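Excluded from the complex is one protein chain; the other protein chains are retained at their positions.
What follows is subunit A.
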Amino acid sequence: MISNNFNTLSENTSTRRRRRTNDEQNVKPAVKRGAKRKNEETIVEGAKKAKKKGKSEDIPTEKEGLEGKTFVFTGDLSIEREEAQNKVKRYGGRVTTAPSSRTTYLVVGDDPGPKKVEKAKELGISTLNEEEFFDLIKSIEKKKAESTANDNEEETEDKSFNNETMIASPSSSTNESGVISSPSIVESKLWVDKYKPKTLAELCGNKIPIEKLQKFLRDWDQNLKRNFPSGGKDDLSGYRAVLISGTPGIGKTTAAHLVGELEGYDIAEYNASDTRSKKSLEAVVKIATTNTSITSFYRQTPSDSKDSDTTKHGRALIIMDEVDGMSVGDRGGIVELMSLIKKTQVPIICICNDRASAKIRSLVSSPLVYDLRFQRENLKLTAPVVDELVRNSHTDIRQVLNMMSSYKLTNNSMDYDQGLELAKASEKNDVMNPWDVTSKYFNPHSWKEKGGMNLNEKIELYFHDSYIIPLMIQENYIKTKPTRATDLANETSQSIDLATLELRSKAADAICFSDRVNANILGTQQNWSLMPFHAIMSCVTPASYIHGSMSAQSYHGGSPIAFPSWLGNYSKTNKYQRRLQEIQSHMRPRISGDKNEVRQSYIPALIPALTKPLIDYGNDGIPEVIEKMDEYFLTKEDWDVMLEMGLAHNDGDKILKKISSAVKSAFTRKYNSTSHPTPYTRGNVSAKAAKAIPSSKEVPDIEEAIEVDEILEEEESVSSNEDDLTQDKNIKKKSGTGKGRAAASSSKKTATASGSRGARGAGSRGGRGSRGGGRGRGKK
């Protein structure tokens, strides 16, 4: 029904336009007739009739434009094909891609498709060459211009007519078409709500799911009494709730409401605007599930009295709209909903967009919930304007209606060009995902001179997500088979492989350059005005070289376009850099190099030194390794990280395989059981640490005092990542070796200084700073 209404509306507008241009005698009486009825719906119907009439009597259709004619284009025209198609659509014609029995003309350009021509001959479709086509268009343009001139006088009458209808429609109270309309509120409603379907028949599409839903609600009481016997595959009697899923604007909510109303339920709807946490659900929904609605006592309308099944009255129906939108704020909402479904006395309908969402997985898999899927209609409307609108809104009915609704505020009619413009304007709000953008960049069609995108459109693509798209291009540019390679190979008489390499190399250079541009945008420079330039260097230029088909190696059966691996590697690099920094700061008292030197020179040298004894001598090699590690203040963790970072012959995995697991665990045990020096003083100069740095003596008193204070402050905000065990040990033990005492006393100090937060900080300091001490005591 939505589409029906919609259709007639647009026809209404097109009729008006036509009336202005064409046969006034034919159309006007019909319209007048419609106006007399003073009902918008019937006006439309009248207009419809007028249209039909006009058509049947207007044999020379040229006069009318191209209405009712279908064009098929083949081959290249001197103008872009899209432009030519627009011309046809502008004057009311249809454009299809393949010739059929309904095709009126086949427009043949250069290089026509042989199949199309053949089929056209078969079907006897008249063919036009380019010139003839343009002549046709020109003649129509001319006629249009003339008729508009003639129409100018009648324009005023037209306007008054329009005003009449506009005023007339709200005051209508007759109810001929069976549509319940409340005149007083019509104007304040959105069109979406105004033309909301009022009967099941008006619902467009998804007939079977809706029937199922209706049956579910009708049989609810019976099933409840019989305690939900599990029925067959298509039988809903065993379910306590229904989950409706489908894309936005498909009519899920409308259907649920309508069916609920028709079956005589009182509907309680909860959507994303209500809080749906565990508690609020419990409170609100439990009342609704166990109580009888008061409104049912008031309702005594004729339609209800006709309804024989009176038991249904007073029953509530819960519609949980947008269940996949239950967000962080609604914690426990789904769980509560599930428990609700288990013991519900009233039917529950859950509605969601994405049934694959992780949030509602439990709902989908529940045996109590029937999974009802709504699928999108393949919407086909004849009027070219509507076609265009629908195409650009991606068949989102709600969006189309909203678009038209807002358009109506300023204009009364919409011709083809305006429709195109409106669709373009609202298209911008639509964000493409990176995969689509990337494939659009790589699609050779985008790069065609005719019908391709222009530079601005290509730059626009980048702005769908300026962070990820350049990375997507970088990840995937190597995977295409460049279409330009063939041309290049012919031009320079080299092999295609070589030409491909050349193109890829050029693309890679552009990407490198884009990285430099990016460095100027981000970081300290913040030159955001360079972004369009970045778009060109990072996406447009590389794609201009290597656009072509993607090799069909897709690993997961999905798109061959891969997600940038750079992101993962970047975080891995950062992780290694941090670890390396840690190792360097441990080794620092012994070595002079920075962290890069540690990686480049020390790690290759240390890996054999730290693993070979374990491989060669097993358990006997452990002391040697530990001695070396202690000398460089390396921890067991550092040992693991070093091996992880090794490459080629130092590959950590290979080396670890050579060490027997018994030795490995013995090594870990041994390391943990002995005490180790640490280069960190962290405020408390421990006996162990002092020994570890042989030449270190007591630092002057003043400095130590300052340092302790400083560190106390710093430590308060330390977030600990040490294991709790060590912390506890240090906090609990108040006496012990010199080091233990130092740690304990200082931790006490901090603890008293700043409550629990301080205690945590002290714990962590104790944990790190006196690790050796703590373990030393453990040995005793």
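The rule we apply is simple: a residue touches a chain if its C-beta (ideal position, glycine included) is under 8 Å from a C-beta of that chain, and two chains touch if they have at least 3 such contacts; residues count from 1.
Assume contacts and distances are computed from a predicted model.
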item	value
Per UniProt, the name of the complex member that is left out, chosen from "Transmembrane protein 199", "LANO_0F00870g1_1", "13195_t:CDS:1" or "RBR-type E3 ubiquitin transferase"	"13195_t:CDS:1"
Among A:E597, A:D620 or A:E637, residue touching the chain not depicted	A:E597
Absent-chain contact - pick from A:L501, A:M531 or A:M550	A:L501
Those residues of subunit A which, in the complete complex, touch the missing chain	474, 478, 494, 497-498, 501-502, 504-505, 508-509, 511-513, 515-516, 518-519, 522-524, 565-566, 569-570, 572-573, 576-577, 581, 585, 588-597, 599-609, 612, 624, 627-628, 631-632, 645-651, 679-682, 685, 693, 695-697, 699-700, 702-703, 714-715, 717-719
